[in-house]
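Every protein chain except one is present and positioned as in the full complex.
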Amino acid sequence: MKRIAMAAATLALASVGTGTATAEPWSRGYVVEWIEAAAYFGGKGGITGPGTDCPKGTTEFDLKRLLTTSYRPAEEVAKILNPDKPESKGLFPAMHMRGPNKEDVYKEPKSVPDPGMREVQGKIAYGFDLDGNPNTGFTSPTGQRGIDNQFYKAWGCWEAFRGPTRSPGATYHNDEMRNGKFTVAMLISGNSDPRNDEDVTLGIFTSKDKLVKDAKGDIAPDYSFRIANEPRYTSLLKARIVDGVLELKEPQDIKMREASFLATLTLYGGRVRIEMPEEGPIHGMVGGYKPIQEAFTTWTIAGPNVELVTHVDLSAAYYALERNADARPDPENGANTAVSTALHFWAVPAFVIHPKAGEGAQAVSAGGSTAGGGR
Amino acid sequence: MTETAEAKNVRHTNSRMPRITAKMGGATLFALAVSGTMLAGSCAAPRALETPGLVVAPADTIPGVRLSGEPIIVGVRRITETQYRNAIASFLGDDIQINAKFEPEARSDGLLAVGASFASISANGFQQYYAAAESISGQALDEKRRARTLSCAPADATAPDDACAAEFVRKHGRLLFGRKLDDDEVSARVAIASAAAGKSSDFYAGLRLSLVNLLTSPDFLFRIERAQAVEGGDGLQLNPYSRAARISYLLWDAPPDEALLAAAESGALMSRAGLETQVSRMTASPRIEKGIRAFFSDTLQLDLFETLTKDASQYPKFSQAVADSAREQTLKVVVDHLAVDKGDYRDIFTTRDTFINRPLGAMYKVPFDSSAEWTPYTFDEASGHSGVLTQVAFLSLFSHPGRSSPTKRGAAVSEIFLCQTVPQPPANVDLSAINDTGKENAKTVRQRLELHRTEPLCSACHTLTDPPGLALEQFDGVGQRRTLENNARIDVSVDYLGKTVMGAQGLGQALRDNPRTPSCLVERVWAYGRGQAPDAAGRKQLEAITSAFADSGYRVPDLMAAMVKRDDFFAAARMVDK
Partner (left out) sequence: MAGRFDRRSVLRGALGGLSVGVALPALDMFLNGNGNAYADSAKLPVRFGTYFWGLGLTPGRWVPKKIGADYDLPPELESLGALKKKVTVFSGFNTITDGKPNIVHWTGHAGILTGVAASKDKIFDRPSFDTAVADAIGGGTRFRSIELTPFGNERLSYSTRTGASFNTPDATPLAVYKRLFGEGFQDPNSGTWKPDPKIMLQQSVLSAITEQRQALLAGAGASDRAQLDQYFTSVRSMEQQLEVELLEPARAEACRVPKSPGEQPKSGRIDIVNQNNKMMAELMAMALACNQTKVFNVVHTSSTSETYLPGDTSIYHLHTHDESVDPKLGYQVISSKLATLAFSAFPDFLKALDAIREGDGTLLDNTLVMGLSESGYAKIHSVDNIPMMFAGGAGGRHKAGQHIAGNGDPVTRVSLTAQQLIGMPVGEFGVGSMKTSKTITEVMA
């Protein structure tokens, strides 16, 4: 029987779980089992009802008004929407072509006047103090001031984002991930002690190996994931761990796979915070400034469906985003092109394995070649 | 075989082994052989029946077993699922899909193979076999496969053709039953085909029914072993066909192939040289892996996976994929080590070499770095692993749905690997008084079992069963490594067979070094092959085999080969009642 030496791997494994300082290089692998925009929910009942975040509840949605344009009178809209004679074939093109000159509103959201969008009125939000100014932005649920999350301000009352954590709006894309469409893996490695380490690298990757569900339908820990060579979804971030909390040493640009229609998530001046227990799953938050075009496009890819299912007018959403953008001004017109945001993620221990040499290996500086988190 | 070759065989049979022409299945071998000439008829394209590798024993130089008298039935063993599948794959093609639910098998004296000697077929089960037979027949005779399945073609595909049907029945009946069919047996099936072909104007529709009949006949669904008196001796010996079947099922887990059948028919198999020839041929074939796989699947009780359930809230990671993988892992390791590497049997208790796939990587908490489905893997010493004992299969099968069970594991070690009989617990003992989990000294399973063993009624058995199980306690009810239970460190040092043994690796070494371990395997293989556990006298006979097994370096293929070369392996008791 041909044998592969796995000594390094098992050594790394053996060093995990003792819970004591090792003063040796260490690494822990994780695989993301849920990720969603960090939206503080101020409602009490259902996700559409009023709350401290959105006193009037989620955004209004009027399909009739949405379809009515200068060239498409109310009678024609009524015809399109007539339930007895559904001309559904006509509905989607009609939703696309809403501009006065039949512009596709998903490509040219500003071809129509701003329909207006309910924005978050509450004072509390998740996120990071990205601009270092405690006087701008929200207060975190734990009382930290200066939380910059204009994305939440703009879109937090939209059904796709509103709700308690693991919100219904995020379920569709997370289900796709959990059912194997894509995988986001993380490898955290350091040089001295997983609880306190000044020299930590957080690698964020994708893997072609699918998530696996356990007998209860949750994502099973301890599976192996080989890192895929996809630089556009890969980030290597310098971090430190203090008393079991990982944070980046300084703001760094982050690229990773997003659980959305558009796969790319770009965060300029990104931050990360991960609470790392000695064993088991982790919860963390990643934030930064996200290009508004990227944020918008991820929804317009499935424009009509998104509007019908999540009850939103996407041109209104675009205006709201533009209105709340707070970074990266366009050098020509001075308009901000990026918006502060944050995402929650939950991840379970996993073996995150580097590609073998000669198979498109990446320059990844993480510690051991593999890592096992958890017990 | 060609007419000429057959005629030659007949001459051999006739001159050297006249007694073997005794009645078998209602006709004589002699007559059966001659009846091959009846085939020609109207078959459009008769093909020669091939007999590859047939070697006729030089019977005039080496004496063999001579049988006489009426054959009597000395054993009825229901065919197992894998035997059924192997038979269909080798006779009708491995592209035939068999989607059937087989009768559950029952274990007796540690083996399903022994249980099969008592097993029959229930009404439910028969319907399943019938449905499988219809499906298999449909596939074997569909347009794409019929040329392959038939050795003749009908003169008219829309009408009966009795000659071609007879050739078909004779050919497939012989393979499926492991013996030639007599003329009455053939004509009964030809009649089915003929009537149905006439009714449906479809020759192949008729053949399908005759094949359904063959596949649901007792001669296929059961291995019916027949024996005859030994000339000049006392006792009975299996007749050539039953001898061939016993060899083939042990070595290949399948009915005899053409060459072996031919050796049975010619009588060569009853001679020393003829037997040697066949056994060498068969042990050299990769099909020996199937034989070893089937034996270990049985003796390691891997069939228990079919009814294994684990509590999802205790062991969420244990999914159907994990269960299937665990079963396959154990078989892969055993077959690789024993059949491919021809390794020492005793090493299966200590080796840290194994195979993993992705789900098992997660169970063992080791990385799986391969794009293949399975990859070899070697645990390091610190992992605590020790051969089959620490595989997910053994550890999860002999546990409860929600927790490990040292007693179940210990009993399994004793029964499976050492052939010890663990008695039933006494009927009238109150266990609860010594099993009060509230007590401070009863936190771990071990502590509770130790209390349990202070009860004299219990101690006799539990001192036997528990130590090996307690040595495995660092693996939970689905085989995951652990060092703590209820925050208390798990102590895995035990006194076992007069020695202090530490953990799974200590236990593995103790089993490896125990002389009872190989002799138990010899008993099991013997019982597996014969469908009957040896009695005390029988066990005594096996000592010579055990010692040869040791001389061979405990190589299991050699052990199997040695067994099927012994006349006593084919001996039958005159008392036919089991």
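Lettered A and B in written order, each chain numbered from 1.
The working rule: a residue touches a chain if its C-beta (ideal position, glycine included) is under 8 Å from a C-beta of that chain, and two chains touch if they have at least 3 such contacts.
Fair warning: this is a prediction, and the values are worked out from it, not measured in the lab.
Across the whole complex, the hidden chain's contacts among the shown chains comprise B.
Only one residue from B:F168, B:F222 or B:F318 touches the chain missing from this view: B:F222.
From the set B:D142, B:E231, B:E306 or B:D513, the residue in touch with the chain omitted from the display is B:E306, counting the whole complex. Even with one chain removed from view, chain B keeps its contact list with that chain: residues 26, 70-76, 78, 101, 103-104, 106, 108, 118-127, 130, 188-189, 191-192, 195-196, 199, 209, 212-213, 216-218, 221-222, 224, 226, 306-307, 309, 311-314, 400-403, 424-425, 427-433, 435-437, 575-578.
Following the convention adopted for this analysis, only the chains that are shown with their structure count from here on.
Listing the residues of chain A that touch chain B in their complex gives 1-7, 9-11, 13-14, 209, 212-216, 218, 220-224, 226, 351, 353, 356, 370, 372, 374-375. By the touch criterion given at the top, residues 310, 312-313, 315-319, 321, 336-337, 340-341, 353, 358-359, 361-363, 365-369, 375-380, 382-383 of chain B touch chain A in their complex.
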